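The complex appears here minus one protein chain, its other protein chains still in place.
After this line comes chain A, so read on.
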């Protein structure tokens, strides 16, 4: 098995000149082999990263619908003007997305950090608990969305059945505009496991002598958290926050599956990505949708930049 690759190169009796030189290329050494190895990635990068990035900027300034690209007319900044002046759903979807981000990002951080703290203690069956809390993160998002669609069903859903058992009147989780976004935040929260695992790994890297130092000074649980755990966890908090932000900006599948493409009653679950999707793939307003996606990209970039900038003030990277 181990020698097949090399021996194959020499074993062919009558190789054609082309395949022979190809083989010589593949099995030779030297710096240019590196180019050969990265060639597939490089082609993909040009094709699927560089080209779309440039084309998106161009498309955003056209009225391209479908069909030959030559049909697209240059419209300058019209698409961007239209967003802010004519497209009510644009503003609506921004509001919904901001609502989602503001609730979902901190709640996920708090929950995953809290559970990670509990799981970082010395108690029995810890492995089992870690497994249980991570399981939701491996459940496909479509399955999770369909499951929660029915669990939050107002009439026969399990959530209302449980609430009814303790005397709470049924809540229209997915049809009452006041509750729709909250329900989606709760559904998103179920997958907190991947952030939790990252916290857990970082918590295990905190040297024990730091905790001992706090204990010697007479500090209790709170002091340990305040002076050791949280400062040392700031890089991880920062990382998880960025991951959470990027995901929340682009929230799509859960809402799309649970509410439909229009985002449910009064479009109160219409998120920005859904609005973009609708324009592109339902109304075939490709040019306008490209402009929408560019605005989201810029918004994400700006928020991340602000986060990076603010991180100098509160993220602790050791004694660098």
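The rule is simple: contacts are C-beta pairs under 8 Å (C-beta built on N, C-alpha and C of every residue); 3 or more make two chains touch, one makes a residue touch a chain; residues count from 1.
In this section, contacts and distances are computed from a predicted model.
Participant: Just by its UniProt name, which of "4Fe-4S dicluster domain-containing protein", "Ferritin-like domain-containing protein", "Putative monovalent cation/H+ antiporter subunit A" or "Carbohydrate ABC transporter permease" is the chain not shown in this complex?
Facilitator: So, among "4Fe-4S dicluster domain-containing protein", "Ferritin-like domain-containing protein", "Putative monovalent cation/H+ antiporter subunit A" or "Carbohydrate ABC transporter permease", the name matching the hidden chain's UniProt entry is "Carbohydrate ABC transporter permease".
Participant: One chain is left out of this view; which of A:136, A:177 or A:231 touches it in the full complex?
Facilitator: Checking the options A:136, A:177 or A:231, the one contacting the hidden chain is A:136.
Participant: May I ask which residue of A:94, A:107 or A:151 touches the chain that does not appear here?
Facilitator: Missing-chain contact among the listed residues: A:151.
Participant: Given the contact definition stated above, which residue among A:99, A:190, A:227 or A:316 touches the chain not shown here?
Facilitator: Answer from the full complex: A:190 touches the omitted chain.
Participant: For the chain left off this view, which of A:79, A:93, A:108 or A:240 is in contact with it?
Facilitator: A:240
Participant: Just checking the interface: what residues of chain A touch the absent partner chain?
Facilitator: 2, 5-6, 9, 26-29, 31-35, 37-38, 40-45, 47-49, 51-53, 55-56, 59, 64, 66, 68-69, 115, 118-119, 121, 123, 129-136, 138-144, 146-151, 155-156, 158, 161-162, 164-165, 190, 194, 197-198, 200-202, 215-216, 218, 236, 239-240, 243, 246, 249-250, 252-253, 256-257, 273, 276, 280-281, 286, 289-290, 293-294, 296-297, 300
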